[in-house]
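Heads up, one of the protein chains got dropped from this complex, but the rest are sitting where they should.
To keep things simple, chains are lettered A, B and C as they appear, and every chain counts its residues starting from 1.
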Amino acid sequence: MSENRALPRPNVPNLDAILGVAWEVLDDGFVRVVDYMGDDNAVVQAARVSYGGGTRQLREDRALLRYLMRHRHTSPFEMCEIKLHVRVPMDTWRQWIRHRTASVNEYSTRYSVAINRAQTTAPSEWREQSVGNRQGSGGKLSEAIGNSLSAREHESQILAREVYEERLNQGVAREQARKDLPLSTYTEAFWKTDLHNLLHFLSLRMDDHAQLEIRSYAQVIGHKIVSVWCPWTWQAFLDYRMESIALSAPEAQFVAAISGGDRDLFQRIGFEQGWTLQDGTAAEKSRERVELEEKLKKLGIMPPWRAR
Amino acid sequence: MSENRALPRPNVPNLDAILGVAWEVLDDGFVRVVDYMGDDNAVVQAARVSYGGGTRQLREDRALLRYLMRHRHTSPFEMCEIKLHVRVPMDTWRQWIRHRTASVNEYSTRYSVAINRAQTTAPSEWREQSVGNRQGSGGKLSEAIGNSLSAREHESQILAREVYEERLNQGVAREQARKDLPLSTYTEAFWKTDLHNLLHFLSLRMDDHAQLEIRSYAQVIGHKIVSVWCPWTWQAFLDYRMESIALSAPEAQFVAAISGGDRDLFQRIGFEQGWTLQDGTAAEKSRERVELEEKLKKLGIMPPWRAR
Amino acid sequence: MSENRALPRPNVPNLDAILGVAWEVLDDGFVRVVDYMGDDNAVVQAARVSYGGGTRQLREDRALLRYLMRHRHTSPFEMCEIKLHVRVPMDTWRQWIRHRTASVNEYSTRYSVAINRAQTTAPSEWREQSVGNRQGSGGKLSEAIGNSLSAREHESQILAREVYEERLNQGVAREQARKDLPLSTYTEAFWKTDLHNLLHFLSLRMDDHAQLEIRSYAQVIGHKIVSVWCPWTWQAFLDYRMESIALSAPEAQFVAAISGGDRDLFQRIGFEQGWTLQDGTAAEKSRERVELEEKLKKLGIMPPWRAR
Partner (left out) sequence: MSENRALPRPNVPNLDAILGVAWEVLDDGFVRVVDYMGDDNAVVQAARVSYGGGTRQLREDRALLRYLMRHRHTSPFEMCEIKLHVRVPMDTWRQWIRHRTASVNEYSTRYSVAINRAQTTAPSEWREQSVGNRQGSGGKLSEAIGNSLSAREHESQILAREVYEERLNQGVAREQARKDLPLSTYTEAFWKTDLHNLLHFLSLRMDDHAQLEIRSYAQVIGHKIVSVWCPWTWQAFLDYRMESIALSAPEAQFVAAISGGDRDLFQRIGFEQGWTLQDGTAAEKSRERVELEEKLKKLGIMPPWRAR
């Protein structure tokens, strides 16, 4: 049994310094830290189920923490908790709330009048539908088009708000009056989660495939908050999760065949997987082969179908 | 160890008969059962951790199931699972999705064009803000007012859709184009949960305090689906949860003092709790006393402050 | 938007004073608070989604918190979090770990040698099998019998430990060597959960039907820790949850019929529910009627079948 005396509460001075400070996101959103529990050391302590401090070297503690991250021993990272106060468009919030392992209290538009702000889009910020990615954005539309889109956005938002306020003035219940507010309307919430689940959220929402809006929030949470709160964890997360590369079983076999110079083998694998034709030239473009090319590029390996 | 031979899969013929049939809800919504697992008997079997059937009496099984419900032994009710396909306004979905212990796949408006239907309100269906309940509705507004509200609803929904389609026509990414759609826009989802968590959902969403819209869905799920799927569980749920009365510790002491005719005691309790003045007459109206009056009424007990 | 400046971290001085102090439980167990987040005020703040403090009266805050508890608005109570370091027999831990909404790191007997302590039972502490409750304990066995039982307990624990250590000495892997350790062997864990889920744990484990061992832990957590950490919440929990009485729909109708003096009605209800015979006298004893009698007693109402 560890020693039995009162110990001070762990804290992170760098995070204490910014408690309550709102980071601006989008045109009228924000993220601020309300409170937190634990730090990098709490992760290590939980992994060891040891309490009351000890004499391990910092270097050993950091190596242990990195080992935990590398091997997805996730439970010690659940031992840290953070509570944020956020202001986001409801459209973004619809994505955010899909993460179920968090505690949430959202501003109630049954109880109170809806916040009188909707997210607006500057003429230069309208994004084209991506061609390659059915659920993504491509480049920006021209400012000429953007001007007219922004004007119509304004018109639509103004009408929706007018209609909302007319309803309230006529005595309509708030819970019903709100029904035609635009998804761009801002809401606020307290959102509390643990470090493990926060990192999972960030791994999905900081990703290039995440929508720009929620990605903006995720980047603030990651780079401005988690990196200050738990710097070791943050670095390990970048190294072993965010910037890691996963090769599937067939991809790894393919790489091994290339490394070994075994043309017959890699051609056979490529053909079986549908990446190449029987002669080793590129098959019809597929998402999986595009992803493989990106991985090979990061590994400094020339895709054989390009190596002509 | 129980017998080792293949057994048929349990099924509920009455539920099989309506698999896939959509129950209409609101003006364009629906709920249908896609699939399910287990039945009343699966609850009992799990509670006994017995497999392969047996010779217990139905009466005993039913008594056990009711005991489990009464004592909130909730885990056996998790052994039944149901998957629904629903179509709901996003505004209602925002409340629905707050229940975290469910699996969800929602129609993606990043990937596909948003459903071209928004929930509309007939002139006779506009509800007044409740006075007593800051987050509820009261009676209906006059049809004269309703007519003008419905006309403006139409105008606002039409403009929002026009703007959405203009954006798509200009090539704006679907994920961005959708941002000013009204909350009343219909969405669809697969929603899967277990019987215990479904009953918890129903206990909150069939309640009088739930918003009419989500209550409409909850009532269909309860009365049309759960009552057919697991009739014993449904009756036990009504008896022990939905229609039960909870008396707080002070309320129970108050009732006991009234039953015992101990005026001094119940006046003291009423005063301490802020329900009455020192002389036993009603104190300023409070939510808690209103609730207590309702409970006393159901128990056939006259509130002493009315007994004059 | 609330003010944008750094605010101090909320803390509870009375809890800070006992951080790390181990409360002894059973013969060699303990519970200590490692860290926490939030307090009564954090519950209120989350319910209002307001940040940065304000000028509400304490009385209003407390009334809101009690309203939340009374109406099972549970999400604001999730906004407080606590982390405990516990030492418990594995047998008790098996029950504890059934609560899934918590984060856990347990001492690893794959990685380290098992703790060399098993829970022992004094001769006066052996409990009889309960007759009325198949899964409970009744009174104590005689000390004469207790002496022999404790002697045999010692013998069995000693042999199990010897065998364990022989295996380690022979080079058996720790993960395999441990397999015949007694369930009474102590383990340690970090256990972190939020206030809502902690209260749910306490409502089940402080209950008379909980096993004495885990009840001992629950009582320390409730009375020594939660009552200090969040005193308003604790009192509301006792009033509205722990010491409340739930009447089922038939029970409430029965009470109303008694209150109204409607003998025909309450006899009919009693008969339909199987509590009484057709003439109103007690039917064969059943769990449900025993429970009803206890409730009626607390409400100062004589069960009619006893009122002869």
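Convention: a contact is a pair of C-beta atoms (placed from the backbone, for glycine too) under 8 Å apart; a residue touches a chain by one contact, two chains touch by 3 or more.
Owing to the predicted nature of the structure, the values given are computational and were not obtained by experimental measurement.
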Residue of B:M37, B:I145 or B:L265 in touch with the missing chain, whole complex considered: B:M37
Contact residue for the chain not shown (choose from B:D91, B:D194, B:E213 or B:D239): B:D194
Which residue of C:S184, C:T233, C:S248 or C:T276 touches the chain not shown here: C:S184
For subunit A, the residues touching the chain missing from this view: 66-67, 70, 238-240, 242-252, 255-260, 287-288, 291, 298-301
Subunit C residues touching the omitted chain (full complex): 89-91, 94, 97-98, 100-101, 104, 108, 110-111, 118-119, 121, 126-130, 134-138, 141, 145, 149, 152-153, 155-157, 159-160, 163, 166-167, 170-176, 178-185, 211
Touch residues of subunit B, complete complex, unshown partner: 1-2, 4-11, 16-22, 30, 32, 34-38, 42, 45-47, 49, 51-52, 75-76, 78-79, 81, 83, 85, 87, 103-108, 188-190, 192, 194
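In this section, only the chains that are shown with their structure count from here on.
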Cα-centroid distance, subunit A relative to subunit C, in whole angstrom: 37
Centre distance in Å when subunit B and subunit C are each reduced to the mean of their C-alpha atoms: 28
CA centroid of subunit A to CA centroid of subunit B, Å: 32
Residues of subunit A touching at least two other chains: 104, 108
